[in-house]
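A short worksheet on the structure shown next.
A single protein chain has been omitted; all remaining protein chains appear in their positions.
Think of it as A and B in the order they're written, each chain with its own count starting at 1.
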Amino acid sequence: MAKLGFAMCVKSSIPLHHTPSSCSNSGSGAAITRRKSLIFTTSFLTTYFHWHQNQNQNRNLSTPPPAIAQQSDDLDQEETRVVQIFQETSSSVVYIKDIELAEIPKTSSGKNIGEDEDDNAKVEGTGSGFIWDKFGHIVTNYHVVSKLATDTSGLQRCKVYLVDSGGKRITREGKIVGFDPDYDLAVLKVDAVGSELKPVTISTSSALQVGQSCFAIGNPYGYENTLTTGVISGLGREIPSPNGRAIRGAIQTDAAINAGNSGGPLINSYGHVIGVNTATFTRRGSGMSSGVNFAIPIDTALRVVPTLIVYGIPYANRY
Amino acid sequence: MAKLGFAMCVKSSIPLHHTPSSCSNSGSGAAITRRKSLIFTTSFLTTYFHWHQNQNQNRNLSTPPPAIAQQSDDLDQEETRVVQIFQETSSSVVYIKDIELAEIPKTSSGKNIGEDEDDNAKVEGTGSGFIWDKFGHIVTNYHVVSKLATDTSGLQRCKVYLVDSGGKRITREGKIVGFDPDYDLAVLKVDAVGSELKPVTISTSSALQVGQSCFAIGNPYGYENTLTTGVISGLGREIPSPNGRAIRGAIQTDAAINAGNSGGPLINSYGHVIGVNTATFTRRGSGMSSGVNFAIPIDTALRVVPTLIVYGIPYANRY
Partner (left out) sequence: MAKLGFAMCVKSSIPLHHTPSSCSNSGSGAAITRRKSLIFTTSFLTTYFHWHQNQNQNRNLSTPPPAIAQQSDDLDQEETRVVQIFQETSSSVVYIKDIELAEIPKTSSGKNIGEDEDDNAKVEGTGSGFIWDKFGHIVTNYHVVSKLATDTSGLQRCKVYLVDSGGKRITREGKIVGFDPDYDLAVLKVDAVGSELKPVTISTSSALQVGQSCFAIGNPYGYENTLTTGVISGLGREIPSPNGRAIRGAIQTDAAINAGNSGGPLINSYGHVIGVNTATFTRRGSGMSSGVNFAIPIDTALRVVPTLIVYGIPYANRY
């Protein structure tokens, strides 16, 4: 039997291949993209046949064109619904990069560590999160930001990539507001003054039923704004928390959740958040989805997060 | 190239994290749970804002509430259908635990091995099965119960966790009625006198078509009553049986099937059984779903199981 177990640490320290601009095509601008692309299709076909004709005239070659659909392939009702869920929700999902700054050598000539801090930094891992409110609070898993949360060296940083409500991509430093290892939850805050953020809409996890559709949005292996789909596979599960205690009431799903999805939202078919994607049952160390994946129920987050925002510490430790 | 191959032994000997009560939320009582939960949602919201108000009065803090969906998120027609399939079928699916009793030391003070046999027992593996008829016959894979079937020590036991038609959770010892390694099928019998069982409804596998929806219910990694979904990926496949022969006509699906799903039913969109989940093509030893998973066609079970119930041995060995 291979080493199987929980991959709680559903975050990735893998060299990332994501393209910084990958988001623009797949985000909220897609509806517009579509119309453009239809035009493009037509002109493309024209070009193709034109090119082809020239080929034949000049070289007397006769390559037949492939069979190309003459009409645009409209989406059916169900597909349109899923596309809309993604378009309405994806800009509330953020990409979190943990960074460890290199220690500044004593002979440093006062170089400013800020915008270009990547030059001296090492990416420690990546995860996901979602915008909780318009004040810049970001909810994620504790294990995504545990190094920053427990940092004593002062070298840990956390970069948050997000999109404002106008579709503009922005990058901000995330500051720890509070965290609770018991529930594997943490709250970051980003300074987004002047940028209007689009918070998620929260549903409840108490009314969930096994079999209903669900959708995960996150950044598996660094691929930003990835959508995966499935159903609720089970309810009332127990998964281990980072400090070894049990998180009860977890939601099980067969929507693919891989390393890097941690902290991202699990949403229902209304685009409302029902859970925080947290763990997958997998071969140890691989972080690879097996089809047995878990999310912390949003009702737990609704209990924990406000306390973290107000006090910075878990409710249990308040006195 | 990594070691890839069939995981016939789709059962798990992993420390289980399932909660004994996990079934109650996700089983046949869900329709009732839903109504309750809607009420809960309302009172929950009240509590939340109330708590929040108090916070503000007492401490003059102003944490904004997140955006909470004001209405319950009703399921659409397709989701409702899948939820119903699960609710109508899940109580016919059982969880099978293979147990090896510790040898009773000679100095044993006559301790009764029965209800509390777990104290002296080791879980050898787990699998799934389904209720075949009202007489307590359970169909599963041979490889799930092979240790019990071939036991000469008298120390092998098989515990069956099931739900009666009233939704009450019961545990029974499963006795081997018959088995056929050629087709990887076995029949257990549980003593369920007084408990009304809910047998599955059998469909036929001969009318299946690639592309139609299918659903697996089972206990991957011990997570009870897990639902996973997909389509029929292929038909007429050949998979190896535990004794090395070929099982023909197997159904291929991309519904996730992991270690522990073995012996559970593959059902169609009517909740009727079309196959017995048996194998996954995966990295050797991991038992992890790859999306290329297999079930023995129910028509094969319909040929094999009645003979096993009547004679206890395969038809081929009858004379």
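The definition used in the following text is that contacts are C-beta pairs under 8 Å (C-beta built on N, C-alpha and C of every residue); 3 or more make two chains touch, one makes a residue touch a chain.
These numbers were taken from a predicted model, which means no experiment stands behind them.
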(request) Touching the absent chain in the whole complex: find that residue among A:P66, A:G154, A:G194 or A:G244. (result) A:P66
(message) Using the touch definition from the top, which of A:I96, A:V139, A:M288 or A:V310 touches the missing chain?
(response) A:M288
(message) Out of B:N141, B:S233, B:T278 or B:T300, which residue would touch the omitted chain in the full complex?
(response) B:S233
(message) Suppose we count only contacts with the excluded chain; which residues of chain A make the list?
(response) 12-14, 17-19, 21-22, 24-26, 30, 33-34, 37-38, 40-41, 44, 48, 51-52, 55, 59, 61, 63-69, 72-73, 75-76, 78-79, 82-87, 90, 220-221, 223-229, 255-259, 283-289
(request) List the residues of chain B that touch the chain left out of this view. (result) 1-2, 4-6, 78, 132-135, 199-204, 206-207, 209-213, 230-240, 246, 248, 252, 254, 268-270, 272, 281-283, 288, 290-292, 299, 302, 305-306, 309-310
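By definition in this document, only the chains that are shown with their structure count from here on.
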(message) If I superpose chain A onto chain B using their CA atoms, what angle of rotation comes out, to the nearest 5 degrees?
(response) 120
(message) Using Cα averages as centroids, what's the distance between chain A and chain B in whole Å?
(response) 31
